[in-house]
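Quick one: the structure is below, and I'll ask about it shortly.
The complex is shown incomplete by one protein chain, all other protein chains being positioned as in the whole.
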Amino acid sequence: MGTLHTLTLAQTLHKLAEKEITLADLYRDIDTQVDVFNTKLNVYLTRNEQALSQAQERACLPLCGIPLAIKDNFLTKGIRTTASSKVLDTFIPPYESTVTSRLQQAGAVIYGKTNMDAWAHGSSTETSDYGPTKNPRNPEYLPGGSSGGSAAALAENMCIAAMGSETAGSIRQPSAWCGTVGLKPTYGRVSRAGVVAMGSSLDSPGPMGKTVEDTTILFDAIAGHDKYDGTTSTQHPPKLYNALKKGVRGMRIGIAYIDHADIKGTPAAHSIEQAAKVFESLGARVEHVPLSSTLKNNTMLTPDYAIGVYTVVQRGEVSSNLGRYDGIRYGNPRSCFGDEAKRRIMLGTFTLSKGYADKYYIKAQQVRNLYFKNYAQLFSSYDILISPTSPGFALKLGATKDNPMFGELEDMLVEPSSLSGLPGISVPCGHDSKTNLYLGLNIISSHWNEEKVTRAAYAFEQHTSWNSWIGDHT
Amino acid sequence: MPSGCFMLFLLESTADMPDITPSIIQHVASLAHIPLTPAEEKLFAQGFTTTMKVVDQLNSVDVQHIEPLHQVTGLWNVLRDDEVDASRMFTQEQVCMNAHQSHNGYIVVEQILDQK
Partner (left out) sequence: MSTSSRTPIIGMEIHVELKTRSKMFCGCKNDPFHAPKPNIYTCPVCLGMPGGLPVANKKAVEWTITLGLALGCTIARLSKFDRKHYFYPDLSKGYQISQYDQPLCEHGVVHTEFGDIRIRRVHLEEDTGKLQHTTVDGKKVSLIDFNRCGVPLVEIVTEPDIHSSEQAKAYAKKIQQIVRTLDISDADMEKGSMRLEANISLADDPTVLPNYKVEAKNINSFRFLEQAIVFETERQTEILDDGNIPTQETRGWSETKHATIAQRTKEDAEDYRYFPDPDLPPLKFDDAYIELLRNNLPELPEALQARYESLGITSAFATLLSSPEYDSNIVDEALHLGKKNGVEANNIASVIINKKIDTSKTSAKEIVRITTEMYTKDIVDGTEIASAVHVVIQEQPKAVGDYKSGKQQVIGFLLGMVMKKIGKKIDTKIVQEMLMKVLQ
C-alpha cells in the first residue's frame, strides 16, 4: 500500500509541484485508507464522487487539487450537508459557503464531509445523529468535538488537511484529543457565510491540519473580509505562512489556569509547565499569571463564570438560529431534532424569555464583558497566553451520556477567550504511551494576532517531538 | 473533566433559582415549537435543573457599571449599497428543490387556521 496519505499538506504541495507524485496516486492512497477505516471510525458522512476529476482540473492552481476533509456544517453546493442532524438528512445545498468556495478557487477539493456533534452542540462528537466518531489514536475513546470528524480524519490520514469551526473549543479540543493541530482565528477573521450557524457572536470557521504550517497555508487561502458576512473585518489578514519562522525571542508569555483547582497537579498542568520551559529556552520571557475570582489587573479572571456565560449566550443564539428549521422550505420537521439539540433550544428559549432575559441573558453578556476587559488588560503585558486546551486526555466512548452540561464544562478553559473573540491554536504537547492519547497546548493572543499564535506554535512544534508527522515517527 | 471543587461550588449556589417544573418545560417547548412527550418533559426538566444550577452562579458576579457585550468585533455601520446582486439569487427550481412540498413554484404547507 502507498503512503501518500501520510503526507502533510506542505509536503504534498511540494511533491505535486515537483511532479514527484501524481494526484491519481495521492487520491488512490487516500481512498484506500478511507475504505479501510471509515466504517470503523465513522469519520466521513458523505464522500464527493467527483473528487479526483475535480482535483485534476485544479492541478495548476496554488492548492494543486489537494483533498480536504470538510466539517459537515459548511454548505457545499450539490453535496449533501447535514450538520450531523437527521433534520438535514437529505439536504442538498443550492449554494456554497464562502470558505469552501475560496478553498476550491485556490485549487483544493472537498474530499468528503466529516461527522460532528449535531449542530456543533458538544465536545465529543457523541451527539451526532449518525453515531460518534472514534478517536483513531485509540478507538475506545472519543475524538472530542464538535469538529471530531475532521480531527479524526487528520489523525488517521484520511485527508491531507481539514476544516472545522469553533464556538468555544470545537476546533482546538478535538485537535488536542486527536494529537493534531487546530487554529481558531479571531472572530470576524473568516467568513461565516454558508456555515450552519450555532452561536452567531462566537462561531469561527478555522483550519485543522497535521502541522502548524499546514493550518497557516489554509488560513491564508480563506481569511479576510466577505461582503456576505457583515461581521468580518475589512482589515487585511496577515500572511501566516510567511511569518512562521519568526520565532519567540523576546515574546512575553503568560501561563494561565494551571493553578485552577481542577487542573493543578494534573498531567495537563505538567505538560504546560514543560512547554513553558521550552519557550524560555527559545528566548521568550515566561511567567505565571495568577487566578482571581474578581477582575483585577495582571490576573486571570477565573474561568468558572465563563461556563455560565457561555451556556446562556450560546444556547440563546442557538435557540434563535435553529428557528428556521421548520421542515417547510427544506429539511425534516422539528421532531427530528436529537435530544441535545432540543435541550439547547429550550434552555436558550428559556433564558431569553419574558421575565428571565434580564436576569440571565443580559447578565451573561455583562459578565462576558468582564472577560473581554480582562484580556484587554492582560494583552498589554503579554504577547500570548498558554494553557491546557482541555483539562485532560480524551474520555472513553459513552462518557457524555446523561450529562447535560458535558460540552460546556469540558471547554471551560477556552470559553473565556472564545467569548472575547480571541484567536487561539492547539498543538500536541503530551502523550500517554499506554493509551496512545494526547494532550494539547492552547496558545491565545489578542484580536487579530493570529501571527503571534502560529509563530509560537510553530517554534514549539519544531523544538519538541509531540507531533507525529514531524521528525522520526513510525 | 472538572470535578471536585467546582462541582461543590455549583451545589452551593442554588439560591434564587426558578423551580423547573414540567409545566415550565411545556411552556418553553411550546414557545420553541419543540414537540415533547410527557416522559420527555420530565427528563428535560431534570436536565434543565442541572444546567440552571450552573447558570445561577452568575448571580454572585458583580457587574455594576459593566455594559452587556453584544459585539466583540468593534465594528459599526456595516452597510451595503442598494444594488441588486443577481449572482446569489435562486431560481424557482432551486427554491423548491429541497422543499417538503411545492406546487406551481409555491412552497406548500398545511393550512393554519389562526391568522397572524
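In this document, chain identifiers A and B correspond to the written order of the chains, with residue numbering beginning at 1 in each.
What we mean here is this: contacts are C-beta pairs under 8 Å (C-beta built on N, C-alpha and C of every residue); 3 or more make two chains touch, one makes a residue touch a chain.
Please read these numbers as outputs of a predicted model, since none were measured by experiment.
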item	value
Option from A:34, A:88 or A:346 whose C-beta touches the chain left out	A:88
Contacting the left-out chain in the complete assembly, out of A:41, A:55 or A:75	A:75
Selected from A:317, A:340 or A:450 as touching the chain missing from the view	A:317
Where the unshown chain meets subunit B, residue by residue	27, 30-31, 33, 70-71, 73, 75-86, 88-92, 95-96, 103-116
Touching residues (missing chain, whole complex) on subunit A	75, 81, 83, 88, 91, 93-95, 97, 192-197, 200-201, 227-231, 316-317, 319-320, 322-326, 328-330, 349, 352-354, 357, 361
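The rule is short, and it goes like this: only the chains that are shown with their structure count from here on.
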item	value
Contact set on subunit A toward subunit B in their complex	91-92, 94-95, 187-188, 201, 227-228, 230-231, 233, 261-262, 294, 304-305, 307-309, 311-312, 319, 323, 326-331, 334-335, 337, 342-343, 345-347, 349-351, 353, 356, 360, 362-370, 372, 391-392, 395, 399, 404-405, 408-410, 412, 419-421, 447
Residues of subunit B defined as touching subunit A within the complex	1-6, 9, 18, 24-25, 28-29, 31-36, 40, 44, 47-48, 50-51, 54-59, 61-63, 66-73, 75, 78, 80, 88, 90, 94-95, 97-100, 107, 109
